[in-house]
Structure formats: C-alpha cells, structure tokens
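Every protein chain but one is kept in place in this view of the complex.
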Amino acid sequence: MTDSTKSGFYQETAGPDQTFLDANELVLNMGPQHPSTHGVLRVILRLDGEKVLGTECVIGYLHRGVEKIAENRTYTMFNPYVDRMDYVAAVSNGLGYCLAVEKLLNIEAPPRAAYIRVVLTELNRMASHQLWLGTHALDIGAMTPLFYTFRDREEILKIYEKYCGARLTTHAFRIGGTLYETYDGFEQDVNNFVKFVTPKIGEYEELLTTNRIWVERTKGVGVLSGKDCIDFGVTGPVLRAGGVKWDLRKAQPYSMYDKFDFEIPTGENGDTFDRYIVRIAEMRQSLRIIDQAVNSIPAGPIMAKVPKVMKPAVGEVYVSIEAPKGELGYFVVSDGSTQPYRVRVRPPSFVNLQALDKMVRGALVADVVAVIGTLDIVLGEVDR
Amino acid sequence: MPQNYVPIFLFVAVVAIAIPATLMIGKLVRPNNPEKAKLMPYECGIDPVDNARGRYTVRFYIVAILFVVFDVETIFLFPWAVQYRALGLFGLVEMLVFLAILIVGYVWIWKKGALEWV
Amino acid sequence: MLDYVTSYLHSSLTPGQAGNWLWALVYILVIFAGVSGIVIVMNWGERKALAHMQVRLGPMRVGPHGLMQPIADAIKLLTKEDIMPSEADKPIFWLAPVWVVMIAFSVFIVVPFGPTHAVTDMNIGILFMLGVSSLGVLGIVMAGWASNSHFPLMGALRSSAQMVSYEIAMGLAVVSAIVMTGLGGIGPYGIGSGAGSGTLSMIGIVQAQAQQHVWFIFKFFPVGLVAFFIFAVAMIAETNRAPFDLPEAESELVAGFHTEYSGLRWSLFMLGEYAGMVAVSSIAITLWLGGWLRPFPSTHGPAINIPFLWEHPEQGVVDFAFSFAPALVMLALAFFSFFNAMRMPKHPLLKIQTIGLYAFGLVLAGVGLILLAPPVRDRIQDIFWFVFKIACFMYLYIWYRATWPRYRFDQLMKVGWKVLLPLGLGVLLVTGIIGLGPEIAAWLKGVV
Partner (left out) sequence: MSIAPLLNKVFMVDLIKGLKVTFKYQHPKEVYTEQYPLERPAIAERYRGLPRLNVNPETGETLCIACNLCATACPEHLIVVQSERNPATKRKEMTSFTLDISRCMFCGLCAEACSTDCLELSQDYEFALYSRDGFIIDRARMERGSEPTVYTR
C-alpha cells in the first residue's frame, strides 16, 4: 500500500488547474486505522486547510476472496460464508443467496418458510439501521444514541439466538426454505419487540431529529441527487433519500413481499439529513411489515423438496434483494456440477462507496466522516 | 499592592518543581523499548506521506488578526467598566463611539467574508 | 516564628495581601492537592455519570463501584512506555504538557474559595485569570506543532482558532459583569447610582454581589442571564468540551493535538484539561453565581440565638438552616454509599468490595458528623458552597457531553463570531444603558 503513495498517485488525482504540492495543500490519510472509517477503509484526502479538494478510497484491506471460495465449495457449504460479507445484515445476505440458488434449482420455498424469512429479514433491517444510526451519531459526536440503539438491537439478536442459535452470523436460512421451525413463543417475542422498540425510535428522534447541532451538521451535507444516484448505481436508502421511489421489495417482489402493506419513504434533497429521516422511516415501515408477517405465518412445511446433492442444470441466474444497505445481488453460474462455476456478488456498500468523492468534494473534513457514516458501508462487504 | 503578586512566582516555582519531578519519577518506573515503527508519527497505520510542517491555509491567520483587534477592544473596555460610575454619561457616550467604530469594522469583515470558512 | 504563623490565623486578609509567604505556600499546596483531588473525583464521576446516562455501569471492578479506578489509571499511566516520535521537536514536545498543566493551575492563585480563602487577591484578579487561562492555547499549539504529524497539527490549529474566537465573547460578557460591580452605591438618584467604582478583584466582585444582595445572573433580569449564557457557551468552547470538542474530535482527528502523546505526558494534558474546566467554572461562579455566597445570601430570617449551637446575634434562622447544608450533603453521600453497599449482590467475590463501600460510607459519615460541629460548620460554609457550585458545573459538562452532537468547525466559528460576539456587544450596551438609567432619564428631562 505504501508504494501507491510514491508512484505519482497524487498527481493523477489533482485537477488540471491545481498543481500538486501547492503550498496550501495537505495530504491526509484517513484510515485504515481510524475511528470513523467504519472498518479498514483508507481515504486519502487532499485538503486546503479544512476544505476537501479531493478524495481517493483505497479498499481491499479486508479482502478474503469470498467469491473465489465459492468456486471450491458446494452450494450448501457456501451458505455460511455469505453471512460474513455484510456481517451486520447477515440474514439478508443469506436470503439473497438462498433465493439465487433456489432459482437456479427451480424450486421455491414454501409459504411458511417465506413468512419466517420475511420476519427475520425485516428484523435484520431494523438491526442494521439501528447499528447505522448509533455509529453515524457517534461519528457526528453524539455518543449516547449508540448505546441506546445497541441496547434495542440486542433484543433482535436475542430472537436470532433463540431461533437459529447464533446472534450475528446467523446462517438462518437454507436453500429451499428454513432449517429451523419457529421456537415456542417466537410470535410473542417478536410482538413484544415491536411494542418495545416503537417508543424507542421516538427517543432516538428526540435526541437527534430536531437538535440544532444535528440538523446543522447534516442538512445540505453530502448531497447526492436522485439522478446522481442512478448514474452511480447507488441504491437503497441513499437512492430513496434522493427522491427516487425505488425499492426492490415493491419493484420486483420476492419472498412474498407483495402480500404486505408498507410504504417506501423518500426524501427530497438527498442530503445526509434526508438519508437519516428515510432510514428512521424505514425502521417504522419494517416494524409494520414484521407486525403483519408474524401474526399471519401460515402452517405448513418449512422446507421445499431439495435434492440431497445439489446439481443445478447448466445456466446462470441473477437474483437481487433489497438489503438494508441497497440492492444486494447474487450472480450464480452453474456448470452442472455440485459446485458453482462462479459466484459474483453485487454488494450495495461497494457500489455506494463510489459516490463518496462526489459527495465530499468542497466540504469540510468533518463532513467526510458524516458522509462515510451516512453511506452505511460495511467493509466486509466492500472488500469481500 | 506588590506583595499580592509575589505568590505567582511562588506558584510557578512549585509547579516547575512538581511537574518535572513527576515526569522524572515516571522515567524511573516505566519501560523504554523504542522501536522504529513505534516512533513513527501516527498516520492511521500508513507511512507518513510528507512532513507535517508545511504551510497551512491562510484562514487561520485571518482569525488570529481579527482576534488581536477585538481582544484589544475588550481590554480597552475593562478600565471603562471599572470606572463606569465615576465616568457616568460622558464615559458611556465615549464608549459607544469607540464601539461604533469597531462595529463598523466588524460589519465590514462580515460583509467581506472573512468570517466564512468554506 | 510561631507568632509569624499564628498572626495570620486571626487576620481577615488573604495570605498574599498579608504578605505571609509561609501561608501562601501552604495555600498553594492545598490548592494544588485540592484541584488534583477534584480532577480525580471528576474522572471517576464523569465515567460513572456518563455510563449511567448511556445505560451502562461504568467502572465496577477496581474497588467498590470503581472507586479506585482513577488510582489504577494513574499507576497504569505512570508505568506506561512514553513514546516520543523520532522527528518530534523534543524540547517543545516535552514542554507542552508541562506548560498546559502549569497554566491550568496558575489560574487558581486568585480563585476565591471564601472571603479569605485565596492565595492572593489582586486588584486585577479577573484580568489575570482571563489572561493566564488564554495562555493555555500556547501549550496546545506547541504540542500540535512539535509532534510533526498531521492530525495533531490540524487539532492544534483548530484549537487555537477556536479558543481565540471564543475569548472575545468571553471578554465582553466579563466586562458586562464588571460594569455591574460598580452599581452598588447609593447616589443622588437612588440605589445603584452612587459614585462607587467597580472592581476587577475576584473577592471584590463577590463582595459587590453580597452588597447588592443579588447574584449577577439575576441582575437586570434577563441581562445578567444572557451575559452568563454567553460566558457559559464560551467557557465550554475554551475548555474543548463537547459539543465544542473539535480539537480532539475523535471521529475526525483521532485524538487531535495529543495524538502522539502517551503515558504520563498524556495524563498531564488530561489533568490540564480538567483543571481548566474547574478554573473557568470558578470564574463563572465568581462573576455570576455569587462565588462563595449561599443561595438567597441576603435573606436571614428572624434572629435566633441557641447556646452552644448558634451564637451569632446578627444572623437569623435561614442562616442557621443553611449552615447544615455541608454536613447534610456529606451524610446524604454516606447514606448513598451505605445503600449501594446493601444492594451489592451477595457473592463471595464481592465481599471485599462491599466492606470497602461500607468503609467509604463510614468515612463520609464521619466527615459529615465533623461538619456538624459548630466551629467547623461556620468556617466551612463558604468553601462548601464554592465547591458545590463547581460540582454542579462539572455535572453539566458531563451531561452536555452525553447528549449533544459535535459542531463542525465552520459552524463553531460561526457561533463564536456571528452569534456570541454581537450578543456580547448587545449585552454590554444594554447593561451600560440600564446601569446609567436614572442619569439618562435625568439628562433627557433636562433636554426636554
């Protein structure tokens, strides 16, 4: 990594009218060991005093070759690995992968399994957004929301632990349905959680939404309009904050999402504050979906008929779902053997991170951390 | 009264003995294993790109100059504040004239954008 | 020699005024230890209060409820390896933390903990405090520059810009309080129009409040309150605390100007920061909150005289009631630790801790009982109220830190230059005009 700093890299990033090493410019390394880059992201900042003239992201510090690992594992064996990409939304990752392989195998999860999947994925969306809110607020300097959101997220993790035995990297779903039947009191637990967390979201808002410091720090910061989002391929809450009503749960419903009644919250300006509002609203919508889903889980089997040894026909599929951070897509190619020929993941964080430079150019150093926070990246997913 | 000021020097003497003494005591008990990587300036785990003692943006110097102007203004206000009753209406008007001159300057720098940062 | 020592005990002057260097040295050492003690208590209190606001427990392992945590930290920092970056400017790197601590403590020379409980009382006391406390920024700039690293440099520059910006608003607020000190005398136009002059002496300022029977925060309501508000905001910014903690904004600049410092040197910065917080709080207390005066300083109530218990013919029942406050606070704390000791889980591992907490409660109760004794009770009043007010300020610092996000640098400068500075000028003008109200009215009558 140190080589890139000496190989004329900075000259390339400098604009034509700015000569590098002009007296006022300061090159600052933010990361990989930095408290607010949300992992091992390295952002090289060119600064004029406090003003950002340009950024360059260096990624790959957490590269584990997940896509390559997939080529040496059977379809079933690869399932736990996808949890480790976006580890704060492991359940969503698992859902995407299972849906992709199910499409490849031409099977479909039974309705009961689909409902359980919806409940758990929406709980996961809550958990992911809560973690985002806590860390984002911490980036902006409010330390307390982090502890409140973690406390409330803990209830979700407890439900996961009771349901599938793990809290973070859950490995909750299997190809063709779910392995685990709901435990006794699952519905009760989820309903209690919904009741418990609804006022807590109001509390987060009391701490932040109207707070003048928070509003000043987020309004008009890191603006990314809907058109820019589409140009960059940015998805998820960032896109919706730009005013584009696009949610894969509505646009191409999967896993029985068309059965539920919910809204797609959108913003207007596409700034950090709008993204905050959109995600808060999404938490409330998630609670709505959970409420509908958990009280109408149909009876029936939880596992479709899946061959013991999976040998999908030669072919390829692309399946994408609306993960908490945006469109999470799996492109799986089968050569007819038990192992995938190629698995390519379209991680939302990786694509969203591209927009960083556009969002922070001309802003201040403090805005960089606010924007990194608001993009809600997980480096495990960016680097895979 | 001059003797009121003597304790300042007493105090400086106490601190000048106590703090370095603490540092010395620390030197006796703490380990010392310097190593190249340890002694490198912190740059988020990357080798530093260049020296940190370059020139820096000029805005900070503007703030410094403004500070000098306005802090001197405040200092001039102190004697007036102490003798405020004695000077009466005359002193107040004089002070208003003094402040008016400064406020004109303040409005000018505001309009000029010296207080903006981006 | 003995005469020299005892003669001071009967004097009603500060040691500096009396020219008694021995007692001045004693006071200096006591203040040195006392402020360090406040910093230690604050260290523990901040972690506990912050933790409880964040639904955590905070330190619990070292001693009962983590009471020994600051000591454990001190030992840890003392035995930690001290790293000085290879390209640092060594003398300046060494001097910076010493300088910060020295400045932070020097301010306490003139802080009046009571009418005679100050090392010295200068006739320019408040000017001395403002001047010396603003030297602290020099230490921070030295630290940032000497480290030869980007993050400390940025932190130091931010810090210097921030501190000098808020210095101005702070000064204007102080001037408006100084104006108020001169309004005590009785002149031709009634109360407040006498020819008395104001004072810059710290003790004089509190005496002016006693004489005018009002804390300056309530003088010309709400003018005094606004001036206090300006000072309170500026004081948080001056001490680099949340929401103005930009120089050490950990999410942006890692640790700001002390990124390269470790071990004992780093702890000196922390000591300086907390001592600085106590220092600016004591300025605010002296100027607006009546210094060592208790609440309702001019209400005495009907006079009473109880033999052996209360023999001040000139003071009344309210004074009598308030004189129990120090002892009651101590006993309340003692009760609190007994209560917590009883609530400790019954577990063999916690036996020592429970006993320790009972012992701590006993010590507090003992101090409380000593404070009940009449001679001690009378002498401790002024110091108690001063420290009590400081404690309230410290709690507010913690509370703000737990609640609010951090300002961005340009917004911080905006608040300083575009909000507080005009507000400070306005408050000063309003104070001046109201203070001369009768004269202005008379002059207007003459003109008309």
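The letters A, B and C name the chains in turn, as written, and every chain counts its residues from 1.
As a convention for this text, a contact is a pair of C-beta atoms (placed from the backbone, for glycine too) under 8 Å apart; a residue touches a chain by one contact, two chains touch by 3 or more.
The structure displayed is predicted, hence computed values, not measured ones.
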Q.
Going by the stated contact criterion, tell me the shown chains that border the hidden chain.
A. A, C
(Q) With the missing chain put back, one of A:115, A:163 or A:276 would touch it. Which one? (A) A:163
Q. In the complete assembly, which of C:14, C:54, C:381 or C:411 touches the absent chain?
A. C:54
**Q.** Among A:42, A:171 or A:249, the residue in touch with the chain that has been omitted
**A.** A:171
Q: Pick out which of A:151, A:219, A:311 or A:358 touches the chain that's been left out of the picture.
A: A:151
Q | Sites on chain A contacted by the missing partner chain, in the whole complex | A | 73, 76-81, 84, 144, 147-148, 151, 154, 158, 161-166, 169, 171, 179-180, 183, 203, 206-208, 210-213
Q: Just the residue numbers, please: which parts of chain C touch the chain that's not shown?
A: 49, 52-57, 60, 345, 347-350, 399-400, 402-404
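Note that only the chains that are shown with their structure count from here on.
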Q | Geometric centre distance via CA averages, chain B-chain A, whole Å | A | 45
(Q) I'd like the Å distance between the centres of chain B and chain C, where a centre is the mean of that chain's Cα atoms. (A) 19
(Q) Please output the residue numbers of chain C that touch at least 2 other chains, ranges allowed. (A) 150-151, 254, 409-410
Q: Identify all positions of chain A at which a residue touches two or more other chains, and write them in rising order.
A: 26, 29, 34, 50, 364
Q: Please name which positions on chain B make contact with chain C in the complex.
A: 1, 3-8, 10-12, 14-16, 18-20, 22-23, 25-27, 29-34, 36, 38-44, 48, 51-53, 56, 60, 63-64, 66-67, 70-71, 73-75, 77-78, 81-86, 88-89, 92, 95-96, 99, 103, 106, 110, 115-118
Q) Which chain C residues qualify as touching chain B in the complex? A) 15-17, 19, 21, 24-25, 27-29, 32, 78-87, 98, 101-102, 105-106, 109, 119-123, 127, 145, 147-153, 157, 160-161, 164-165, 167-168, 171-172, 175-176, 178-179, 182-183, 185, 187, 193-200, 254, 259-260, 263-265, 268, 409-410, 413-414, 417-418, 421-422, 425, 428-429, 432-433, 435-436, 439-440, 443
**Q.** Residue numbers on chain A that touch chain C, as the complex places them
**A.** 26, 28-29, 34-36, 50, 137-144, 146-148, 151, 207-208, 211, 213-214, 216-217, 364-369
